[in-house]
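Written below as structure tokens is the structure these notes are about.
Note that this complex is displayed minus one protein chain, with the remaining chains in position.
Letters A, B and C mark the chains in the order given here, with residues in each chain numbered from 1 onward.
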Amino acid sequence: MKKMIKVGIVGGSGYTGGELLRLLSFHPGAEVVAVTSRRFDGIPVSSVHAHLGKIYDLCFENLSLGEVAGRCDVVFTAVPHGSAMNMVPELLDSTMVIDLSADYRLPPMVFEQVYGLTHCDSREAVYGIPELYDVAGHALIANPGCYPTGAILAAAPLASERLLTSVVFDSKSGISGAGAEPTAVSHYPNMAENIQAYKLTTHRHTAEIVQELTRFDETLHSICFTPHIIPSVRGILTTAHLFTKKQLTSEEAVHLYKEFYRDKPFIRLRENVPSLPGVRGSNFCDIHIEVDKATNRVVVISVIDNLVKGASGQAIQNMNKMFNLDEVTGLWYGGLAP
Amino acid sequence: MKKMIKVGIVGGSGYTGGELLRLLSFHPGAEVVAVTSRRFDGIPVSSVHAHLGKIYDLCFENLSLGEVAGRCDVVFTAVPHGSAMNMVPELLDSTMVIDLSADYRLPPMVFEQVYGLTHCDSREAVYGIPELYDVAGHALIANPGCYPTGAILAAAPLASERLLTSVVFDSKSGISGAGAEPTAVSHYPNMAENIQAYKLTTHRHTAEIVQELTRFDETLHSICFTPHIIPSVRGILTTAHLFTKKQLTSEEAVHLYKEFYRDKPFIRLRENVPSLPGVRGSNFCDIHIEVDKATNRVVVISVIDNLVKGASGQAIQNMNKMFNLDEVTGLWYGGLAP
Amino acid sequence: MKKMIKVGIVGGSGYTGGELLRLLSFHPGAEVVAVTSRRFDGIPVSSVHAHLGKIYDLCFENLSLGEVAGRCDVVFTAVPHGSAMNMVPELLDSTMVIDLSADYRLPPMVFEQVYGLTHCDSREAVYGIPELYDVAGHALIANPGCYPTGAILAAAPLASERLLTSVVFDSKSGISGAGAEPTAVSHYPNMAENIQAYKLTTHRHTAEIVQELTRFDETLHSICFTPHIIPSVRGILTTAHLFTKKQLTSEEAVHLYKEFYRDKPFIRLRENVPSLPGVRGSNFCDIHIEVDKATNRVVVISVIDNLVKGASGQAIQNMNKMFNLDEVTGLWYGGLAP
Partner (left out) sequence: MKKMIKVGIVGGSGYTGGELLRLLSFHPGAEVVAVTSRRFDGIPVSSVHAHLGKIYDLCFENLSLGEVAGRCDVVFTAVPHGSAMNMVPELLDSTMVIDLSADYRLPPMVFEQVYGLTHCDSREAVYGIPELYDVAGHALIANPGCYPTGAILAAAPLASERLLTSVVFDSKSGISGAGAEPTAVSHYPNMAENIQAYKLTTHRHTAEIVQELTRFDETLHSICFTPHIIPSVRGILTTAHLFTKKQLTSEEAVHLYKEFYRDKPFIRLRENVPSLPGVRGSNFCDIHIEVDKATNRVVVISVIDNLVKGASGQAIQNMNKMFNLDEVTGLWYGGLAP
């Protein structure tokens, strides 16, 4: 009989925790054996995540880190920034960890500057975009931010060729990225029929984008990122305005992306401009490339589901590679459209 | 090695055809071997259904009925009302059929009156709500309409006890029920931030609802149905105002539903009022029951995904029973929420 | 020079207060001279209501009741239920009052039962639906609830003829009716692409509806009301299922409504089913009537903007009548469509 990966989720009551549960219910090689929550201790998982009624019998538990680690082959930490660093060291004593917070995505010093928090754990993690890094063999994976996933995948092929002079990422995200707690921004009358630009020049995800693109090309200095929230629950569309050192033809640009993403199952290069329904609920990243004839600009559109490829789905893709499964295991389905 | 059910889809370019494809991609015991379309002959399925890119290599084919039937163990007919009756007799010569049109849901005379079309095939089909009928052993299943599925499941337990005097179904549907072709109603500026009541007293689905409820209780005469379209792509919420012969307590009413739907995996009785995200993309029907203390009224709320439990998912549930599989095979997942 | 009505608003920071300000900016015969708020004392009105930037120079003030009354010819109280009764007596000493809360809509004993609060003021007010009552000459007007406005206007012509046996109001409201404070229900991911039924049999507005319809016909006992929230900011569509003592023809029904609403400028009888954009931002109530041939049912659809005809616009219409202005003054414009 097939051995199942035993999975734990620390912090299972939010959107990324709920999405891990939803996605893992499709996974033929993994089963969730523990979901922690202090607030919902003893409450059925499906009382909080009503959509999972009858799918899970599991209850939230208020477990110690040792208890979780003891039960599981891998633990997903879906906790606020600044919390994971207090859990990961102990968890790693006896299990593997995929951290969905920001704590291990940046060097501690950069993290402290960007997040305004003191870091207490200097260990390194692999940055978990499996299209760019070989994450197999790592015990700790830093699952990337949602915006950086869309932005980096849109620009990586050109950055890796050191062709870029400056880039403007203008990103549009569904509001689920802001979490399950109601706020003024998420208040329906404020968000419906609207679009809200925010943190025009100061969003913390900028640091991840800069870090990853300058690994490809340390001379790339002008990296701009401005996020917006659109009236959509899920999805991020990134419009990447990529200025190049020389004018490329469309064919050259497309060819470069095809080569770069050859054998990457979750990247779909599109002839038409993609949009959110195509990836809704799925782990795909759809990418489209056009060249501006008037300026040295390549416009790349990438779309992902922020909760899947931008969070929990990518985390499971990382888990698959960590355990030497085919990376598409349990993730091989298209978007919910219409 | 496990034997796969070979599936054909006649009319695969619309929403129900696309949804059959999407849902069957999860099914471990069935594979789609033919999808017909005259208009898209030779075009990849994923060119029309972009969300299924990389999931299907299949192309649409302009096949004769004999060719489809010859390849398949079962054929889903996802064609306009009035078309299926011209296909089903020939298909049934060599395969099984699940018809998603209205052609076999009503006796031919009733059909002709309601749809204003001449019927050319007098054979009977089983009405495919598997919670109410044993569909196994039938070669032809008439898959129910979306509104009737939600309405009938909301009222059946009380109707079967012959407790009802009159019923008002006030239903609210997502707009995907109106199909993939743009119309004035589906024009975004007309539908956003709106709700559109239509066919207030004359919707054709009324006939199915009346037929099924009067099978339970032929004395039930006052059955009203008024549909609305809401700014949602998927989902039907039915508010069933059910007037009873005597005042029931809440406990009695809930008990009755629990007994009636015991062992029906896709019915989830809910303590809280359910809503659409809980069933979005899934085959569940969530039901909630309250008793009006002031009048002899039981208010039942049922929610389904109109394209899944209201169409393609229920069709696959029917297929499972037709082939003696567990009815949940390939359908056991919760809604896409948030 | 024309004399302007001096208007005060007690509680100006919420949606109905903001809407009074917005609508009064169109009014040629009234000007807002005081807007109170404890929380925003000294803050410009346009800091809270950004859409009114440059339109109002006014600041919120933390005024005593005497100060407000002293400055104004009429005061609108846009405060929570249970608060107005503590303000109205003092205000009435020196000004007129239009109360947008529920405090004076019901007899104190009924109010106490429905709202679970003790009432401290037994004075009577006129119920402010100007299509039904002559509000001129009253110093205190109880502005009706949003749902009751739509429901009562839909049924009044038949009720006044004592033709009804039972009625089911199935109402669908935009979410602005729930106020400006973020809640789980108003959280965008919970409300988008959804519809939420609530208080299926127990909504407090039922009492107003019952009170007003039984004034027309004290034998009418079966009055049911079930509300829903739809993904729309503004608007209420009421589906009134009206069961009649005898079968009416369409012509009879329509004729009855035409007679009843002759010379009522804000009622528009529609040949097509109306919807929300037609009344968005305006004080109209659009009504459509159909007769169900199969049952003794008249289906009436009424649509209003819940913040205008359902609250602040109707309040201004009441003010106009109170001051013997043409009732359409400052309110004569159509909906914001598309």
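Throughout what follows, contacts are C-beta pairs under 8 Å (C-beta built on N, C-alpha and C of every residue); 3 or more make two chains touch, one makes a residue touch a chain.
This structure is a prediction, so every number in the text was calculated from the model and none was measured.
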Residue among A:234, A:268 or A:321 touching the omitted chain: A:234
Given C:52, C:92 or C:185, the one touching the chain that is not displayed: C:52
Contacting the left-out chain in the complete assembly, out of A:4, A:109 or A:197: A:197
Where the unshown chain meets chain A, residue by residue: 166, 168, 170, 172, 174, 189-190, 193-198, 200-201, 221-224, 226, 228, 230-235, 237, 239, 241, 273, 275-277, 280, 290-295, 297, 299, 301, 338
Hidden partner chain, residues of chain C it touches: 15, 18, 22, 25-26, 49-55, 176, 180, 192-193, 233-234, 265, 268, 270, 272, 274, 277-282, 284, 286, 332-338
Contact set of chain B toward the excluded chain (per top definition): 15, 175-176, 180-184, 186-189, 191-193, 231-233
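Simple rule for what comes next: only the chains that are shown with their structure count from here on.
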Distance-maximising chain from chain C - centres being C-alpha averages: A
Centre-to-centre distance between chain C and chain B (centres being mean Cα positions), rounded to whole Å: 39
Gap in Å, rounded to a whole number, between the CA centres of chain C and chain A: 46
Interchain centroid distance [CA atoms averaged], chain A/chain B, Å: 35
Touching two or more other chains - residues of chain A: 15, 176, 180, 192-193, 233
